[in-house]
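The complex appears here without one of its protein chains, the remainder shown in place.
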Amino acid sequence: MEKLFLCNVSDIAENEIKKVENSTHGDIAVYNLGGTFYATADLCTHATASLSEGDIEDNLIVCPVHWGTFHIPTGKAEGFPCEIDLRTYPVEVEDGKVYALIEQMVDEGSAIIAKAN
Amino acid sequence: MLHSYDDLKPVTADQYYEVSRFLNYEYRLLDEERFEDWLNLVHEDIHYWMPGIENRRRENLLDQGFYGTDHMAYFDDNLRDLTRRVARFLQPSAWAENPPTRNVHQITNVEVYHGETPDEYVVYSVFQSVRGRGLDEEYVLYGRREDLLVKSSAGFRIKKRLIVIPNASLKFKNINTFL
Partner (left out) sequence: MSNKIRTIDITDSTASLDQLCDIENGTISGMMFSDEAIYRKELERIFARCWLFVAHESQIPNTGDYITTTMGEDEVIVVRQKSGEVKVFLNACPHRGNKVCFSESGSTRGFICNYHGWSFNLSGNLIGQHESSVYEDSNFDKSRWGLREVAKVDSWKGLVFATFDPESPSLEEYLGPMTWYMDALFDNQEGGTEFVGGCIRSTYECNWKIAAENFVGDALHAGWTHDSGAKAMLGGSVTKISELGESYSVNWNGHGYEFALDTVGNVAALGEKALNKYIYQIKPSAEERLGAFRSNMIASVSSCTIFPNFSFLPGQNTVRVWQPRGPNKIELYTWVLVNKSAPEDIKEKWRKGAMITFSPTGVFEMDDGENWEYSTKTAKGWVTGQQNLFIGLGMDTLKRDTSLPGNVFSGQLNEANGRAFYQYWRDLLEAESWKDVPDRNVGKAEVQ
């Protein structure tokens, strides 16, 4: 399990979103929903758009480009034109820092090569 | 969209006939330019309202939908206002009224319900007004109406009238009649 540092708690005011760049997994959007932190993929599943530039409405994120919505805690696609759910990341807050918990993916090809060597 | 109610109590067939005869008679008066007779059918506390229609998105509607209280209106009259309009029609110097306009008013889709008191009637209807003016002008205007009629020994009086047209932009220059 990888513990990926996202940002400090103090970096995101309530009902705000922060984009955290990440070339491995894709950029991540971090949300402060009434003091509770969530994280989803930043790239909208409908078209090219950065969700961290959108607005939070209740517990939905409104994509700034076509105004489709996702449920922040579950990543579920809610309003048109969103149909494919967002990837979400479990979040842990420790000592004023926000982390995403990422399952280590086994790269089978690399594992075989490593074994052979 | 009008804010109509589905839970009002319909009147009897006889009462319906009385109201519908009154509405037809009212329109016959207007077709004959009998403005003073028409004013006599209007209650002293009349609110005669034909709001301006605003073409707005569903997310941005006004308090009444596509029209709003205290917004621009074609008519937003009490009895004094209506009387002044009639006063103009009766002036020989109302140049736009000579030659006279030829009016045909039509009323349909009439539904009559009891109002809050025994002498009150709520009437929904659809109207059409056709005006032939000059040699070749023809103006057609239609819409929905919501009336509150009050019955007294003198007959029915129009206490409230809301006139809602579908047009956000009139296709002609004036409305020189009542609806």
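Think of it as A and B in the order they're written, each chain with its own count starting at 1.
One rule holds for everything that comes next: contacts are C-beta pairs under 8 Å (C-beta built on N, C-alpha and C of every residue); 3 or more make two chains touch, one makes a residue touch a chain.
A quick note: this is a predicted structure, and the numbers were derived from the prediction, not measured.
Peer 1: Quick one: which of B:L8, B:V110 or B:L170 touches the chain that's been left out?
Peer 2: With B:L8, B:V110 or B:L170 as choices, the missing chain is touched by B:L170.
Peer 1: On chain A, what residues meet the omitted chain?
Peer 2: Residues touching the hidden chain, for chain A, are 46-49, 55, 62, 64-67, 81.
Peer 1: Which residue numbers on chain B touch the omitted chain?
Peer 2: 50, 52, 54-57, 59-60, 62, 68, 70-77, 81, 84-85, 87-88, 91-97, 168-176
Definition applied: only the chains that are shown with their structure count from here on.
Peer 1: How far is the middle of chain A from the middle of chain B, if each middle is the mean of its Cα atoms, in Å?
Peer 2: Chain centres of chain A and chain B, defined by C-alpha means, are spaced 58 Å apart.
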